[in-house]
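Input: one structure, supplied below.
All protein chains but one are shown at their positions in the complex.
Moving on, here comes chain A:
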Amino acid sequence: MSHDLYVQLLDLACGVLLLTAVLVLWRRELAVIIRVFALQGLALAALVAVLAAHEGSIELGAVAVGILVLRAGVLPALLRRALAAAGEERRETRPLVNVASSLLAAAVLTLLGYAVSQPLVALAPSPATQAVAVGMTVVLIGFFVLVTRRRALSQLVGFLLMDNGITAVGFLTTSGVGLVVELGVSLDVLLAVLVLQILTTRMRATFGDTDLDELRELHD
């Protein structure tokens, strides 16, 4: 793969990663958010595949396939099942910060992400490390989703967004942390989602709602 093509594909994958993070913040329908999240998993897998092709590493290629299966297939399917179980509440109706303000907040978070990743880039400037800022921004936006949304499902997506960002930063800085470590982290995420899915279902069964603000008060 020529250097130009590598840089262009890398930038394109990072662009999609960033765009999907913004779309999660933008849209209200939970079904659309899950679809966008699956697209982000695809972009992350593409990013790792581009890195694997650039370095000619089979191990990294296997990791890319694993990421594709987990983040574009299994996790969205689990989220969709949780959504189907949730019944009527298919929209994030009242986020703590309204959508227009949270989009402007995302603009600030983007600049913050670029600012904090500059020392990292300065350590070893290369096309891959220059894209670290994108991963950092996805982490920050994921955290923002996590703290400002009310529905359990959209908070779950925020958590997964953060994890996608962390994974992207990991691959861009170190070109992979080893198959075993990556496998462990992926299983951890899968387990967390399974537990949270069960928790959401139980919450809905108990309170008839997944609005986490309800948990502030004690109920009989």
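In this section, a residue touches a chain if its C-beta (ideal position, glycine included) is under 8 Å from a C-beta of that chain, and two chains touch if they have at least 3 such contacts; residues count from 1.
Note that contacts and distances are computed from a predicted model.
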- Query: Which one, "YCII-related domain-containing protein", "Formate hydrogenlyase subunit 4", "Iron ABC transporter permease" or "Multiple sugar transport system substrate-binding protein", is the UniProt name for the chain you do not see?
  - Reply: "Formate hydrogenlyase subunit 4"
- Item | Options A:Leu83, A:Ala131 or A:Val145, residue touching the unrepresented chain | A:Ala131
- Message: Out of A:Leu12, A:Leu68 or A:Ile166, which residue would touch the omitted chain in the full complex?
- Response: A:Leu12
- Query: So which of A:Ala53, A:Val99 or A:Ile166 would be touching the chain we can't see?
  - Reply: A:Val99
- Just the residue numbers, please: which parts of chain A touch the chain that's not shown? 3-5, 7-8, 10-12, 14-16, 18-19, 22, 26, 98-101, 103-104, 106-107, 110-111, 114, 126-127, 130-131, 133-134
